[in-house]
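Complex shown without one protein chain; remaining protein chains in place.
Naming follows writing order (A and B), and every chain is counted from residue 1.
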Amino acid sequence: MQKKVIVSWLLMMMFWISACGAPAPAAEAPEAAQPAEAAEALTPQAGGEIVVAYKDDLATLDPAIGYDWTNWPTIKMVFDGLLGYDSGTTLEPRIAAEMPTVSEDGLVYTFKIRPGVKFSNGREVTADDVVYTLTRVLNPATASPGAGFYVGIQGAQAFIDGSAATVEGIQALDAQTVAFTLTAPDATFLNKMALNFAFLVPQEAVEAAGQDFGRQPVGTGPFTLVEWKSGEYLVFERNPAYFQPGRPMLDKVTIRVGVEPSVAVLQLEKGDIHLMGDPPPGAEWARITADPAWTDRIEVQPKVNTTYIAINTTTPPFDNVKVRQALNHAIDKERIVQLLNGRASVANQILPALMPGHDDTYEGYAFDPEKAKALLAEAGFADGFETTIQCIAVDPQPKLCESFQQDLANVGIQLTIETLAAPNVIENAGNGLNPLTWSGGLAWTQDYPDPDNFYAPILGCDANVPGGWNWSRYCDEELHAQSKELLAMTDRAARLEAYKPFFRTLMDAAVWVPVIADQYNVAHSEKLHGQPLLTHPEHGFIYETMWMEP
Amino acid sequence: MWRYLARRLVLTLPVLLGISIITFVLIYYLPADPARMYAGPSATVETVDRIRRELGLDLPLWQQYTNYLGKLVQGDLGFSYRKQTPVLELILSRLPYTAMLIVSGIFVELALGLPIGLASALARGRLPDRLGMLVALLGVSAPPFWLGLMLLYWFAFQIPIFPLGGVEHPTSIVLPALTAGLGGAAWYARIMRSSTLEVLAADYVRTAHAKGQSRHLVLWRHLLPNALNPIITMAGMDIPWFIGGVVLVEQVFAWPGLGRLAVEAIQTVDVPLILGTVSVTALIVVLSGILVDLVQSLVDPRIRLSR
Partner (left out) sequence: MGAPALSSVGVAPARAGVTPMAYWPLVWRRLRRDRAAVAGLALVAILALLALAAPWLAPYDPAEQFRDGLTPAGQPLPSTLPEGSLRFLLGTDAVGRDLFSRLLHGARVSLTVGVLANLLTVAIGTLLGATAGYWGGWVETLLMRVTDMMMAFPTLLLAMALVAILKPSMGIIIAVIGLVYWTWIARVIYGQVLILREREFVTAARALGTPRRRILLAHILPHLLPTVIVWGTLGIATNVMLEASLSYLGIGVQPPVPSWGGMIQQGQAYYRTAPWLVVAPGVAIMLTVLAFNLLGDGLRDALDPIQRGRD
């Protein structure tokens, strides 16, 4: 199912790029869409340099600290973990020699380390590095935002509280073997081991750099950082000691920061840069997609993301499920996609299309203002009411909220828009102060491809606390108990099937209006290629496999 | 004059202290949680709490403030949450660029504004006056972000004379300086025109004319020193304007200045970086104010500084 979605029409359009020999998930693309160029097979070539432009400055390259979409792909350049993903969402061993063995009870995971993997300082990776890395993430002094992912390891809580000097559940059995013991079975544990937070760091380099490790990173990744000028650029060079033979293809990657997307488009057209870190502005999208010169310069791939209106289920009249359902019928999602110049797709449920567990047969709430009015009348709001939505004040979010405003006016609801800076919206929504919150620009993008990642952190009872991300303030105890059972299921197929009715219950409760699924809209030089693509649903850009035509 | 200078410098302290207190209180009461922003999107509430403790954000406000002051006295501006770098280092790396933009921006303003203003005043009501005014108005009505984009589009993209943003080339400064200076040039032109007219009508100039002094001599000896006063004041105010107001210019041109750093700090609620950028820019602004008053007294000895 995964692959079917990846092979979207735009991807087919670019089939010839992926036909360059790499094991492409797009293999089943139709013959008709194949342009003539597909014939002259492009062989990936080593060498070459690229320049990438980003709007925001990079914060840090410390894998224990960095936690946003600019940092993640860049951290992946310098670091690597025991596990990673193939070109889709299937886990594969990276620094681990093979997938780990799991004990019968699902509590103990044993990893073998691939021999001969070296940090860029020349030292070989051992099991002690794994122990050090995860202990460091859990150590309160590190203040890692990822610590919460690993508290399920036995003894982690005691270590955090200070009552234990080491984490009992992380043990190096010998130089090449490391075992993790969990307190309860967790179907997502291996996904968590593929997160950036679990990327291996060498103790001696961390200690030598002190707090500056994020700017002097040492890892096992395909590149090494050679220069960083704050607010200007970062220069990465090929790591000759990289353990994957023949990779990376590029010799040098320069990341320029602080470049406005409008200007980056000009730089790309002029040939100053080869890749835009941010999507081209909506204002330019219609122009460049219509321009034949740009055909080979655009890559579109869906993101594992749902952008939604969170409905605060504790604020009247939204405590009435009919009102929430009415809202779902009132919003014209096609119009939102049009306002985004087609840079998104309509979402009809909580789980994104790319997420395992997504229900292809579910139809969702149709855009039907009459039905919305009827539901409002049933709920006793035939004359409508007044309410407020908060949106972040960054284009294009305010204009999308204006569209909601008009949609709701059509069914008699008078919507006031409050546009604020992102931290304020997050704070207000997290404290249950907003009747409605538009998640655009703050939207939930998965940490790992597991449906639980779309429940527990944003709709679960544990997140329904002041400051939590459950902006719907929704907690169904029964559902919550069920989610814990689902997490312990080991049969993956059965587990994913069980999530379908689970999320249907949430949709029936109409805790969100799922509006759109975001996508990667990448503008790049026609000479820059990926294998098969420049972006990956988990990692964003994958610099490791990028290559330049001479 | 030295005593005056010493007094002004001493008076800077309460000003800076006041600013830091207000900033501290504002951040504290701002509905945005620094620990939450630091912790990132999927951190649990426990993680956020732990981070809050780690960062010392759980302490009472006064204690946070005294801790900050204690470090400040030792020259330690703290450590940026998001960038994991000493705040002072970040600020010092951006300061030269901001200084460059300020100096070149003010240069553009003066180089365009003063001649236009002078010419308009001397040709009052005639064509050069009207034309000069029109140019000035165009400058003040053009939104800086858009103006920057247009300049880039025409003079870096269509006609590639200048680089498309960045700071690598020696000519990189030209377009940002133009963008930053064009709006201000209108102000200088209007102020210059106004002061010139004022001075021209003043009695001592008329007297000088009556005494038969040449027009040029009158202009240079009487007009400029007098017209310069509001101009110098204006130039002094440009510094806060440039620090606070050229964020958009910095954004369009990928110029690594302090403005961008401050905005980034505020957007990510990076408390030490907010405090650092605010304090340092405040210091610059206050010092430039002192400088302006000094220069003014040198240019126009009638201003007494001694009191």
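Here is the rule we use: a contact is a pair of C-beta atoms (placed from the backbone, for glycine too) under 8 Å apart; a residue touches a chain by one contact, two chains touch by 3 or more.
Since the model is a prediction, treat every value here as computed from it, not as a measurement.
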{"item": "Omitted-chain contact residue, chosen from A:211, A:338 or A:505", "value": "A:338"}
{"item": "From A:229, A:399 or A:484, residue that would touch the chain that is not displayed", "value": "A:399"}
{"item": "Selected from A:140, A:281, A:369 or A:441 as touching the chain missing from the view", "value": "A:281"}
{"item": "Those residues of chain B which, in the complete complex, touch the missing chain", "value": "11, 14-15, 18-19, 22-23, 26-27, 29-32, 125, 130, 133-134, 137-138, 140-146, 149-150, 153, 186-187, 190-191, 194-195, 197-198, 201-204, 206-207, 226, 229-230, 232-234, 236-237, 240, 244-245, 247-248, 262-263, 266, 274, 277-278, 281-283, 285-286, 289, 292, 296, 300, 302-304, 307"}
{"item": "Absent-chain interface as seen on chain A, which is shown", "value": "262, 281-287, 289-290, 338-342, 392-393, 395-396, 398-399, 401-403, 405-406, 416-421, 424"}
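As a convention for this text, only the chains that are shown with their structure count from here on.
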{"item": "Chain centre separation (chain A, chain B; CA means) in Å", "value": "39"}
{"item": "In the complex with chain B, residue positions of chain A that touch it", "value": "56-57, 59-60, 62, 65, 67-68, 140-141, 143, 145-149, 151, 160, 211-215, 229-232, 256-260, 262-263, 266-267, 269-270, 272, 421-424, 426-428, 430, 442, 444-445, 447, 453, 457, 462-463, 465-469"}
{"item": "Contact set on chain B toward chain A in their complex", "value": "30-33, 36-48, 50-51, 53-55, 79, 82-85, 90, 93-94, 149, 152-153, 156-157, 160, 164-167, 250-256, 260-261, 264, 266-269"}
